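One chain of protein is taken out of this complex; the other chains stay put.
On to subunit A.
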Amino acid sequence: MAKPTEYVKHIESYVDSSSSPSQQAASVDALAILLRNDLLTLEALVRELDLYLTTTDSIIRSRGILLLGELLTQLELKPLSDAAIHSLIGFLTERLEDWRALRGALVGCLALLRRKTDVGVVTENDAEAVMKSYMQYLQVQSMGQHDRKLCFELLECLLERYPNAVQPLGNELFYSICEGIDEEKDPQCLILAFHIVEVAAKLFPDPSGPFASYAADIFEILGRYFPIHFTHPKSEDIGVSRDELSRALLLAFAATPLFEPFAIPLLLDKLSSSLPSAKVESFKYLGYCAPMYGSDRMAKHGGALWSSVKDVLYTSPESALSVESESDGGMIFEESDIMVEALILLEGLMQQNSDLLLDMILGDEDINNFICSFLKPWDIHDTPLQLRQQLHSVGRLLAVSAKSSMASCNRVFEKFFPQMMEALGCSVGNHSDESFATEDRALSSRFNYGTLYLCVELLDACRCLVLGFKESTSFPDFIHEKWCCMLHGFCRSLINIFFSNLEAVSGNAQSSFAYTGVKGLQLLATFPRSFAPVSLLLFENILLKLVSAITSNFDKKFSWGLELKALVEIGLYIEGYQESEKAATFARIVVDKFVSWISSDEPAMPLSLKMQAICETGMTGISNMLRIVQGMEKAISAKFTQAYVDGNFESVELVIKVLECYSARVLPWFEMNGGSEEVAWNLAAIIWDKIDNSSSVNLTVQNYELLGAAMTAMKQAVRRCSQESQEKIVNRAFRVLSASTLFPLKDSPFATSLSNSEDSYLNHHVDRVSCRDEWIISLYASVVIALRPQTHVQNLKMVLQLFIMALTKGHIPSAQALGSLVNKLPSKTNERHLSQEYGVEEAIDVILTSSIWNFCQSNTLRKCSLFGGGNEIHNTKCLAGLNHTSVHISAIVGLAWIGKGLIMRGHEGIKDITMTFLGVLLENTNNGDFPESCDPIEGKEQEVIPLMKSAADAFHILLSDSEDCLNRNYHSVIRPLYKQRFYNSVMPLLLSSTRQSNSIITRSMLFRSFAHVISETPLSAMISEANKLIPLLLDSLSTLTEDVMHKDVIYNVILVLSAILMDKNGQVAVLENAQAIINQLIGLAAYPHMMVIRETAIQCLGAMSELPYARIYPSRTKVLQAISKALDDPKRAVRQEAVRCRQAWASIASRSLHF
């Protein structure tokens, strides 16, 4: 038990009005903890509070009661005895009378009433007493906002939790509700008020009960708020959004049918408002309330509702032409929000009472006349926009009506369908012959656009109706429905008409007919099989027609797309609804036809369109896709040799397209849809077979493109294979590789030392790698890049040697493959036989002991005997000729890729590699600076600078993410946070080297490396040391701006700088260096070589203006002067940025720009 002295001080501190709010909150918390842990009983506390609760000083009394209330709120989960609750609620109920100390009583009552049953609740009698006291004493509208909110919460709680207690109060209750919510304006209170009405209305559903007599009064109060008009610009300020309020009011409106006599007239009235938002809201409310009020009550409003819907949809439709509508004759509309809501309302009403509404729609003279006026032929292009909008609306109206039920569908069909058919010149087709002889009908009647449009809309509606039934279990026999019989009768003629529409497209450019024609055919083809109007034969005809249209119409982009889309939709439908007969027909007519296109010259459409059509139809289902894959495999088998050996232009183009299709569409599709890996495996196998069987290759430009496509396809295929298949592929590939001329390696003594043989090899063989060999090694590299880590690679040592040889020739894929290998090899091996089971250590040994890296003076890769006294020789060699320099650059790039493999798995070997790069960068420091050195070797600069640049750029390769290899898709081993680790280890090295070097070129190259490192490292890793980083960043910027060659790097650095500026943690460091940063940015704002650098620099300057005034004010003049020059920049983007920045800087002191 706590001693009285302990808690009395908390009580006193709370009651004392001079203590701060935080102190008061702390004392409530302290008391609540004591009570919760039973160190203090509630009884003892109340006794202690005694005087505070009853004193005549109203300020102290109110504080005392509020303390009790707050404590009760905090103890909501603590079990209390019934007696305690009874006496507390009794006391608080009584206190509701005391307007001076009201808040505490409200808070306390609310806390007690909200308690859960298992911790003791207020009895119903007590709740009734609270309610009575509430009605008797509380004048809600005379209180402040917070108290009003509490009152509403109390009332809401009583209505929701104690319905039995408030029910007997009846009329008085409603009187007090009306009184309470009348004239309420605060959004938070309003939401509660709306909810109170909703709950109360549901509590008294009786149409002769107390609510009925107050419904008019309550609705009068509620109705004023409709439509919700919100003047608060930001809803965050008040915690309530306009939508929430509107939703609450909607629920209140719809709470009881008793509101119907008041609500519907109000809503109808508001529809005549000119405010679009009011119309949208009205339709929304009507749509929601109609089903709640019931069809009987709504029946009498039918006429008014219809006329308002008609007004919006038909009389003054507000639909806008959609963007793509230009090309289709202008009949694709986007409906305005009002129309969308009106259609939803119409749909709801149709579900509720379709007969009544249909009577009105079908009997409507305007609509009838309108449809009749369209029965004669007219030209869509001459029709004014409003007429087209009306046509669209009428189409939607008919569709919504027909869609609602079988009966209404029948009625709509009976009323309009025969007329339309007549206008189109259709007859009931009972011919027994299935031929489609051209009927000698006036051609003009077939181009009755309006009727066609409505007809398609109707077809769409009844298809939706049928499919809707199909999804539910009860499947009515609709073949005997009237509409179905009619459709059946006219089906053949309709198809004929749609056909002639398609033909019209091929004749001239009437694309609007293409739309109806294609859409109509697509709809007819996708009626369920059990639904008879479209026989299999007709279905076949439709497909044939569409295929022939696609074949001939490829030069009309719009209709071609429509036709293809229709075919795809039909395919998807067949797949979705498991129609086996149709599926067979579809495969025979469409898929097989398309597949036959791949390798034939017919039809004469562009290859890319062909492939698009083929892929899209294939994607409709697995069986279709398999057929297509077969076709593509055949095509590759047939044409690959031709393409790759002879460089036959057409074959090359074809094979490239097919391979692209594989890597971009087919393989991803199989992965998504759970297909087998067989497809991927087959592709790899075919390519290797073809390579193996051909002996020589012609080197052309397209051949390189072909190689690129083949490599991508190979990577994509191999990465999706399982480990076993990958092993098979890699072995197969190795057999081809070992049979190639690349393998004099077999004879040379590779086991231990390579230096001499390799050197000569480099000199003699590398330059003459044949084209076929390049193909083989590139494809082999692609396979290796995509392998899984578990996959075992045979003859690893030889493979490694081969790749090293290739990379010195500048063959990047080989370098990437080496990187992938060292990334994925297991770290420990049990067997250590030559060319068996290599571990990563052995592989690195083999790679790094190779002599190609020896040109670097300070080679630290492996301190083995190879270099000894050889350094100078190699160094002189290195300087001997340009040819060697290019070999060394290739070697550096290769080493960078290997390093990337290591860095990603977090291998130690990366240190040596990094030191090598640094070594290259620092190499000439000892020789002094070129410009100043006394006897500059002519041409040395030209050689060494590219070498140093490539060493600096190696850091970019090390850290940047690559699409081609070493990423998650290609199963790389990626250690978390590897970039951060590398950043931490390399940064000190770079810094110390920069400090030591005094040559301008070395410094700039070191800064280039530094820039690569920081631009690829995640910001979060660097931001903690931003204060150290920023001076370096500025140094690097000032050094790099000296040479145009570094402009891309500068851009990356300035992006890092802007990221630091935007980061909260970085701002402290920015503040310390504000002057220096601003000076540097001013310089960059005039950087002549790259626009984005200027733009970003000015943006950064703009961001700097947000810093504290005292820090930046000294620079203001300087910045404004610099920016006023940027106002005259040749590039608009820079000028606009400059205006913004100038404004920001000018306004830190005053608005004036004088300086």
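One rule holds for everything that comes next: a contact is a pair of C-beta atoms (placed from the backbone, for glycine too) under 8 Å apart; a residue touches a chain by one contact, two chains touch by 3 or more; residues count from 1.
In the analysis below, contacts and distances are computed from a predicted model.
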- Query: Any idea which of "Acetolactate synthase small subunit", "Lipoyl amidotransferase LIPT1, mitochondrial", "Proteasome subunit beta" or "Protein AE7-like 1 isoform X2" UniProt assigns to the chain that's been left out?
  - Reply: "Protein AE7-like 1 isoform X2"
- Message: Given that one chain is not shown, which residue among A:Ser81, A:Thr741 or A:Ser1124 touches it?
- Response: A:Ser1124
- Note on the structure: Of A:His301, A:Lys690 or A:Arg1142, the residue that touches the missing chain is A:Arg1142
- Message: Take the complete complex as the reference. Which residues in subunit A touch the chain that isn't displayed?
- Response: 1091, 1124-1125, 1127-1128, 1130-1133, 1135, 1139, 1142-1143, 1146, 1151, 1153
